[in-house]
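With one protein chain removed, the remaining protein chains of the complex are shown where they sit.
Note that the chains take the letters A, B and C in the order they are written out, and that residue 1 is the start of every chain.
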Amino acid sequence: MNRETRRAFYRQMLLIRLFEEKCAELYAGAQIGGFLHLYIGQEAVAVGAIQALTPEDDVVTHYRDHGHALARGLEAGPLMAELCGRETGVCKGRGGSMHLADASRRMWGGYAIVGGHLPVAVGLAHAHQYRKSGGVTMSFFGDASTDIGEFHEAMNFAQLWRLPSVFICENNLYGMGVPIAMNSSVQQIVDKARAYGMPSERVDGMDVEAVEEVVAAAVRHARAGNGPFFIEAMTYRFRGHSMADPELYRDKAEVEEWKRRDPLQTYRARLLKSKVLTSASAEALEQEVLAEVEAAARFALESPFPDPATLFDDIYTP
Amino acid sequence: MNRETRRAFYRQMLLIRLFEEKCAELYAGAQIGGFLHLYIGQEAVAVGAIQALTPEDDVVTHYRDHGHALARGLEAGPLMAELCGRETGVCKGRGGSMHLADASRRMWGGYAIVGGHLPVAVGLAHAHQYRKSGGVTMSFFGDASTDIGEFHEAMNFAQLWRLPSVFICENNLYGMGVPIAMNSSVQQIVDKARAYGMPSERVDGMDVEAVEEVVAAAVRHARAGNGPFFIEAMTYRFRGHSMADPELYRDKAEVEEWKRRDPLQTYRARLLKSKVLTSASAEALEQEVLAEVEAAARFALESPFPDPATLFDDIYTP
Amino acid sequence: MAVITYRDALRQAIAEEMRRDPAVWILGQNIAAYGGTYAVTKGLYEEFGAERVRDTPIAEAGIIGLATGSAMGGTRPIAEIMSINFTLVAIDQIVNHAAKMRYMFGGQWSVPMVIRTSAGYGMLAATHSQTFENWYAYVPGLKVVMPATPYDAKGMLKAAIRDSDPVMFIEHSNLYGQKGEVPEEDYVLPLDRADIKRAGEHLTLVCWSSMVKPSLAVAETLAGEGISVEVIDMRALRPLDTAAVIASVKKTNRCVIAEEGWRTLGIGAEIAARVSEEAFDWLDAPVGRVGGKEVPMPYAKNLEKLCVPSEFDILAACRAAL
Partner (left out) sequence: MAVITYRDALRQAIAEEMRRDPAVWILGQNIAAYGGTYAVTKGLYEEFGAERVRDTPIAEAGIIGLATGSAMGGTRPIAEIMSINFTLVAIDQIVNHAAKMRYMFGGQWSVPMVIRTSAGYGMLAATHSQTFENWYAYVPGLKVVMPATPYDAKGMLKAAIRDSDPVMFIEHSNLYGQKGEVPEEDYVLPLDRADIKRAGEHLTLVCWSSMVKPSLAVAETLAGEGISVEVIDMRALRPLDTAAVIASVKKTNRCVIAEEGWRTLGIGAEIAARVSEEAFDWLDAPVGRVGGKEVPMPYAKNLEKLCVPSEFDILAACRAAL
């Protein structure tokens, strides 16, 4: 992997981290409303995985979607504006935090019904197959989303029809406050893929390069017409499920243990050690990204709210 | 297995066969309406499996339910009356062919939404666990019902909560006109159980004694508090999916091949060979069962239709 | 004009649109080699092949979600759900995904998809005899139609396939065999207009789908008594063309609505509420509503017959309103 890519990985993860820390701040200041689900701790998954895609491929994800949107190249400003419910937001303020999308980048959204986006993702993969476009659809979802029926229907369709679909389960060990042991009868989510005869692999989701490697192979598999591939990325969210979460259910020691594996800090150390970054260049980068996030927040807060006259637009296609 | 049980197996399978041949006749004569799904060819599964239960256990099944109802000991007369939509039917004519039930025998019904009865069955198993009753719930469903979400949610709940639930998938290779290869990404349904960490076994569903043996072990497993067990019984329906099925999708040779393994005829031959039956006793039995079916049909056709004044009864509990 | 069945009209619409536009394809259970539960898709598999006429597993949520995603990706799927009763397992996909896509993401893309499904009854008992058109008609983002004649079926299905938004296209098992005139040449019909099936002066009788035929029979009966009934087939349920009804009521001053489904909270409730509000000063009698008896449908034929509104029930309601 070349130095530029590695630097870019770090930058993207950093952008996600700082962007979300800003989100938390704006949420506390009531500029962002509704449910806000932070991705902090899981950055390596989105960054490593989406790297493996071309612009003709698709991304579909769930409500914990800031990381995927940024990794897919959506700009921080319009994203933050969306979170603040402004007209300049990526969805004109209609979607909010859980529904970030940009059709021009084939980022088809965050979705907030657990598992509901997976049949949709499989449908996008079908369109690639039908149109013989060579594209691949990548979908993200959590561990606790693999207990709902729509996940299973999607899995069966994908393998049965050999669709170019790459499933990425971000196993952060909890669904809201419930540990996987109380949600799922099997503790390795990859076992569920095996029941569909779907090739699968588990990967360390705290290591962006490991994720990239495994996902790139999966994308090649799907793009070559071999059908879907399933990846379980082992990861952890450092914050609560959403901002409303009192977080009483996780052991402090467990959280600390995982924080020692912080994908951002460990990668920074690695890049310093391998001289991809120097202390100076790292700090410069950090300043640059911080400025980008601050600019995004300013852009958002200075943007107008949606025009009430447009309330009824876009229900149907004109 | 003692002679009495073997004779009883034969008698029950025969009763189902003749009962359903009568059903086909009454359907042709428009005494039975709606959808009529015959079980002919699959008799060994219901008879062998339900034998393993006690009266405190539960049976839940799908719309192809005549066999299960008869094997559970529901009388032919009230069953036929139900099919003919009469007040004397097991459900007072409200349910019809797809919804045969008798609470006094813990036969909780046929259900006609594919897969929809499986969470209900798991709930009955939960009640046994909650009440510490020692009972077991047995559910029946087809191969093509294992592609729908509710099946998967039920499987996960059963294994996760270690419920006393015995799942019996009757794999007759088709869901209506579609072969399993076009419905399911895996061709062995037991693979789906493995994804839940649920013990499972495949059995020859054309051999009533083989079914009984495997299911009895499964019931013991569940009753002992070890959680659910999954059985895939390989079988075949000799008739169309329902009476409306033009049956254009199956190879004649395939049908003939399976008919050579007719669970009723092969078992009859086996019992003759092992002297459990003689030609004379077999014929006497056949006459007896035929008379029972004829009497059931007479009972049904002589029974009154439901009283219109009772139309609004039973929507809610009085 | 050729006289063909409702079933054949539907098949023609699908085949013609598939010939016209290679992006159009159809998926559903038993629709390919089997030809469809109601034989609507018979022959399409042979003409268009397995890629464009695709059998699916029994997984209705998967079917609708897949069709939705595929439509986003550039195809134009027609998803067949065998019975409207089975749409309940897919309703999350229909209502919270397909219908929301355009608005929720700020108008960035459309979902050009048709969901074909069938209402009906016939000794199928409680879970297989319901009609939920009122539920779907509640949902902004969906279009909902329920044609009653071969002519409407073909023209509206073609329009639905060409439409850029998700359309619930609800057929009826009692109608597949009914015949009617259908032009040979290409035509489409609007998805948002009621149709006056018979003009009249003394009473407005509103109906759709299976209720059109008995309503026309009632109009004929009353004509024999010198009473002229205007029969309006709603056809489109979202948007709901109550303007047509209100215009009629301002002329007739009387209105009856006939609906197969349960009366409480049916489409008839909305029509009655709007007519009562917007034609308040024109109404000479309360708006009459005929609907299905409010029970889970019993299997027994004699009970089922009591549940479904009959010509006689409609006639009685009309007399009461006159």
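Here, a residue touches a chain if its C-beta (ideal position, glycine included) is under 8 Å from a C-beta of that chain, and two chains touch if they have at least 3 such contacts.
None of these values were measured; they are calculated from a predicted model.
Considering the complete complex, which visible chains touch the unshown chain?
A, B, C
Have a look at A:Ala103, A:Ala217, A:Val255 or A:Ile315 and name the one touching the chain we're not showing.
With A:Ala103, A:Ala217, A:Val255 or A:Ile315 as choices, the missing chain is touched by A:Ile315.
Which one touches the absent chain: C:Ala39, C:Ala223 or C:Ala269?
From the options C:Ala39, C:Ala223 or C:Ala269, the contact with the absent chain belongs to C:Ala269.
For the chain left out of this view, which of C:Val188, C:Val295 or C:Ala316 touches it?
C:Val295
For the chain not shown, which residue from B:Leu74, B:Ala154, B:Met198 or B:Ile231 touches it across the whole complex?
Looking across B:Leu74, B:Ala154, B:Met198 or B:Ile231, the contact with the absent chain belongs to B:Ala154.
If the hidden chain were put back, which of B:Phe35, B:Tyr63 or B:Trp108 would touch it?
Spelled out, the listed residue whose C-beta touches the missing chain is B:Trp108.
For chain B, which positions touch the chain that isn't shown here?
58, 60, 89-95, 99, 101-103, 108-109, 111, 113, 116-128, 130-131, 137, 149-150, 153-154, 156-157, 160, 313-317
What chain A residues would touch the chain not displayed?
Residues 33-35, 82, 85-86, 91, 93-96, 98-99, 111-116, 144-145, 147-150, 175-178, 182-184, 248-249, 305-306, 308, 311-312, 315 of chain A touch the chain that is not shown.
Can you name the residues of chain C that touch the chain not displayed here?
Within chain C, the residues touching the omitted chain are 61, 85, 88-89, 91-92, 95-96, 99-100, 103-104, 125-127, 134-135, 137-138, 140-141, 238, 240, 262, 264-270, 272-273, 276-278, 280, 283, 285-289, 294-296, 298.
Simple rule for what comes next: only the chains that are shown with their structure count from here on.
Work out per-chain C-alpha centres and flag the one nearest the whole-protein C-alpha centre.
So the chain nearest the centre of the shown protein is C.
Can you name the chain that lies farthest from chain A, using the mean of each chain's Cα atoms as its centre?
B
If you average the CA atoms of chain A and of chain B, how many Å lie between those two points?
Chain centroid spacing, chain A to chain B, equals 46 Å.
Cα centroid separation between chain B and chain C, in whole Å?
36
Among the residues of chain A, pick out those that touch two or more other chains and give their numbers.
In chain A, 149-150, 153, 156, 160 touch at least two other chains.
At least two partner chains per residue is the criterion; list those residues in chain C.
As it turns out, chain C has residues touching two or more other chains at 57, 59, 61-62.
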